[in-house]
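Removed from the display is one protein chain of the complex; every other protein chain stays in position.
Then we have chain A:
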Amino acid sequence: FRLNIEGLLVYFPYDYIYPEQYSYMLELKRTLDAKVCYNPFIKLISSCMQYAYPLEVTKLVYCSRTVPEIEKVVEELRKLMDYYAKQTGVKNDFLALALSSRKNLCIHPEVSSLRFGKEVDGKCHSLTASYIRAQHHSNPSQPVCQFFEEFDAVGRQVPIPPGIYNLDDLKDFGRRKGWCPYFLARYAILHANIVVYSYHYLLDPKIADLVSKELAKKSVVVFDEAHNIDNVCIDSMSVNITRRTLDRCQTNVETLQNTISRIKETDAAKLREEYRRLVEGLKEANVARETDIYLSNPVLPDEILQEAVPGSIRTAEHFVGFIKRFLEYLKARLRIHHVVQESAPQFLKDIYEKVCIDRKPLRFCAERLRSLLRTLEIADIADFSAITLISHFATLVSTYSKGFTIIIEPFEDRTPTIANPVLHFSCMDPSIAIKPVFGRFQSVIITSGTLSPLDIYPRILDFRPVTMASFTMTLARTCLCPLIVGRGNDQVAMTSKFETREDFAVIRNYGNLLLEMSAIVPDGIVAFFTSYIYMENIVASWYEQGILENIQRNKLIFIETQDAAETSMALEKYQEACENGRGAILLSVARGKVSEGIDFVHHFGRAVIMFGVPYVYTQSRILKARLEYLRDQFQIRENDFLTFDAMRHAAQCVGRAIRGKTDYGLMIFADKRYARADKRGKLPRWIQEHLTDGSLNLTIDETVQLSKHFLRQMAQPFRREDQLGLSLLTLEQLQSEDMLQKIAQIAQQA
């Protein structure tokens, strides 16, 4: 039906609407020209902003995290567009598409059969690089990708017909036309109305530079599932250098050297041409940025655009020599026996004293290397990832004096005898990576089901939100049942606190909890541990005590491992066991793959058990440095941040079970620390509301009793009519006076 939200006509493709959705749209409309921070309940809500969209803005960039999420958003869009066309009768020329990596989009028979994303990228490059194609002209036996050739020949002139394309649609379209879907999509996002992709494409400077830099300024950017956005920002700016990286870099340098000397003999003009270009400087890029065509790149700071590349690294040989020196210096630094932590200026001073490398040429390192690789026509960029990494490091370390720290560790903490030196160049300020996004786009919307507490996000991302609101959810029945279990039946406190986590009684009680739950919860249970090591310890101990055997009489057990292939296999079997009535338990790890991207709808997750509080490994030096930085820069206390981080992951884990209003699930927090107000208060509002005083600090027995009752209640027939008027509204109900008042209470301004 059609809605009128404060003068804006919105097409809504369903017959019923959740009150929260309406409220969300309302808030959104009021603040569409600003940076917003929201906390909705489910996915559907966040995509409903698209409903408001076609009349307002020119371009929407929708960033989500995983491929399935991206697909879901595209499906929603498709529904909307069908409805829109039906209502208005106008066939609008509207283009929306999803973009993913080559691995998900490639249709080349050989390349697409490769298993790892990196291999696919490398292989693709070796078939599509410009100089390979040039060789192909003279020597037809040189293999090229016919899909790319076809696209390059005609694809750019003919615009992709309007419509909604998910990844499969793109592939189909590509196959029909014989065009490469990946390059087609990359080209098409420039004129598409809605782009849906992973937020690495916008936040990671290396990728953003290739993909997203030409997005129009008036775009609206949405980050969905953004509760982790600070970590993504930090990861995208951090560099880790191991000895292996350096070794590979060494080979890269040698290759470069050989290529240079060869080219010098055959084609010296090319190098001279490059030199000339470098003297002129990066003027072109500068002009582009000033005229505001491109999204600025944090790796390419503004100042260096004004200047020419310094003379010392202008010729190819000099630059290679320079890199070599830098490499030797890094090697020397890695040859240490104790942990060193220093700031970027300290590092620069040291490098100047030791090997006489100035700050200025270092800053141009990344740009210079790119130019060189282009000039030398090196096809397989994937091979040069090591040297590219080093050059990025050089540029970053010389550009930012604040917000980064350098930590050199001679060995891992867990294996102090094995020398494995690592240089962490760690970003501590997520705002550096996200700044260009905030700076460039008209409105940025940050939204997730588990953004809680809201006020910490603006602080760590360093922006001023125009609106912050968190929405509760209206339910016709209480379909979630959060319980905090603090004690075993023997009254021993259950906690994953460091001092007691190896305690026999704690492990036994955790085992008993799982055993009891496995007997009363139907179909699937997902259990989360705080880390892989802890999970291994506990499971081993359960095995010795025979608890595992008892559990297996009720349900099958599957375990998430660090191997992605193994995990997806376990997941598949887990779902099968849930489907055919055998019942299963999935043991997994908070912060792991399962906790982040996988939904356990309905019978796949009738209960989630969170064993312990998922704190990060607090002894890590990188974390310590970050905490210190947060305290100094943003006045956020260490403990607050750690708790905030732990609770958002816990919420993320337990939130896996409930993915809609007809779904139901138990959420069991098995640690007595959850009962404390500082932890409880950091859970999302929609969980907190259902956490009564009666469900804090329960024993296992009490938990079982409450769960049994809950599960029986939820198994009673539940029809759509029961929801109508309460949590599901028709248009008439929506327009009634008292409902509007109720809706006004849903959004809580933070």
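Heads up, the rule we're going with is that a contact is a pair of C-beta atoms (placed from the backbone, for glycine too) under 8 Å apart; a residue touches a chain by one contact, two chains touch by 3 or more; residues count from 1.
We adopt the following convention: contacts and distances are computed from a predicted model.
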item: Complex member absent from the view - protein name from UniProt, among "General transcription factor IIH subunit", "U6 snRNA (guanine-N(2))-methyltransferase THUMPD2", "Golgin subfamily A member 7B-like" or "Oncostatin-M-specific receptor subunit beta"; value: "General transcription factor IIH subunit"
item: Among A:554, A:567, A:588 or A:643, residue touching the chain not depicted; value: A:554
item: Contact with the hidden chain (one of A:118, A:459 or A:603); value: A:603
item: Touching residue (missing chain; options A:430, A:583 or A:684); value: A:583
item: Touching residues on chain A - with respect to the absent chain; value: 511-512, 515, 519-523, 545-547, 550, 553-555, 578-583, 602-603, 606, 699, 701-702, 704-706, 708-709, 711-717
